[in-house]
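Take a look at the following structure, please.
Here we show just some of the chains, and they stay where they sit in the whole.
Each chain gets a letter, A, B and C, in the order it is written, and its residues are counted from 1.
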């Protein structure tokens, strides 16, 4: 059974800068992988590239059986990405956002059990449903985005620092969710700076430094940060 | 495609209902433009009445720019463009939806502006049938074109300025054609014009169809880059 | 095309250049030889330059669109296509400017003003605006593919102005000359002389355009090659960083 993600010497450019300068990554279906590396190493870029949002200009890149260099779009419906930004319309209420994105991303209907459960699970039902997303707190935006992911439950999850901004309670919810995902055989790739957490997840840790996959540098080794040329 | 289009249009119109940009800002803006024309074209020489149709459509055009900017800025919210691309929603649907929303706002705008012109410039409306036909076609064309260019500049961080630059010249044919038809309808027919109303109307129609097709084809690729 | 690494010239372009310039000289020579017409005296000789320039502008616009189409079709996609589109647009803007300039110079004696709000003139001015806009879009910094696709679609939309401009004279009444080729009356030798020089000028102008285009594209290709090399270095540097960090 072929891997969910296979990258070989993949290169991605942001402007003219090689944010990814040769990444090798192989993730088996149902595997949980944590990316870690110094700021600016290219974790976010890597996740966006896997989602087909950043073109891979060199090397090999296959996601869910689709070659990203040929076709960046076919894999997307089966991918969920939680990035630094929430992807919600500031002028729509939580409820309206959920309704629209469920429609758009082929998730279950908004009034289905899956959606209502997900919203309740992340504590964004009730009063919050009527609040305009532009007014939400950082963590609440995260919660809504995660609720949408939970409701959609795609095959490949790409989570960019998912814990950032989540309170203790939501962090527990997240851990439960990842456990369920693992049980359900969902492939999950997480970018995180929280080593303790990564270990507690029992995930395979992949180190990224200066746009290339390598051994995870020790903190001391990073004293001279990687991105200072 | 169509269901997506409706969803998107509904979404945009709901946002409009909440933020009231079109009604509380674009519309007054257009009226202000009409008044400014009044100032600029020293009324004593009284071109206003005669130039009314041209000014009307020019005001519409400028208002469309604002409407399109607003429509584009809706999609530029944090991470929204990415979410849109990831969602796998049919880009053609998105295009049609957003164009539809803009068109709806435009119709309202044109009606009010019409009254504005009648009152401010003292033209007396006639040939309504013709006017409606022209306005209809022009509206579709402008909505489609502005939506396309909105997507074109959507990705860049200089939307406010780039959109008018690209859209206005492209929309010039609509400006002429609509102006000529309106002249005709208002009885101010240009003597000896080699082309009749029919040709102008068909020009409007061609423009609309052209940009609709263009949008349906190009919107996907353009979203990719946004 | 190894020599193009060092120079933008080649036997081909050399020949082209010579042909273009000599033909141009010939055209101007003939143009100056043209009789003065009553109403415009010497200015009627501008016919040797002005229409050809205008057509060259058209060709440039059409080539831009064509190259963009080539780029948009995945199978034929190539960086060269994008470069051609860009270079052709740049030259086209120059020619459009010349068209407006020569036209205005011609208009001064003919119509008594530099500019009249004639359909042809207006659409010509818009043509300039459209392609300035196109160049503006090209200049917005972004990843190569992104920029190329965005520009390509813009070019597809922009080229519509050409037919509009061409038929402007028919679509609505205008002061400007009608499409003379359509109304060429054989046997009238004065007309013949004018039309003849005009066509000669057309050939010359086209050659000139091609010559410029090739050079421009080669320059662009060199710069992009330099960028590629710079990129390779950048990738190396980034990898070196990684090694350094471990």
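Assorted remarks:
The definition used in the following text is that a contact is a pair of C-beta atoms (placed from the backbone, for glycine too) under 8 Å apart; a residue touches a chain by one contact, two chains touch by 3 or more.
Keep in mind the model is a prediction, meaning the values are calculated, not measured.
A single instance of every chain kind is placed in view; the whole complex contains them as A x2, B x2, C x1.
Criterion: only the chains that are shown with their structure count from here on.
With centres defined as mean CA coordinates, chain B is found 39 Å away from chain A. In whole angstrom, the spacing between the mean C-alpha positions of chain A and chain C is 47.
Inter-chain centre distance (chain B to chain C, centres taken as mean C-alpha positions): 31 Å. Touching two or more other chains at once are residues 142 of chain C.
For chain A, the set of residues touching two or more other chains is empty. Those residues of chain C that touch chain A in the complex are listed here as 141-145, 227, 230-231, 234-235, 237-239, 241-246. Only residues 11, 13-18, 21-22, 38, 55, 57, 209-212, 214-215, 217, 221-222, 224, 226-227, 229 of chain A touch chain C when the two sit together in their complex. Those residues of chain C whose C-beta lies close enough to touch chain B in the complex are 72, 119, 122-123, 126, 129-130, 133, 136-137, 140, 142, 146, 149-150, 153-154, 156-158, 160-161, 164, 170-173.
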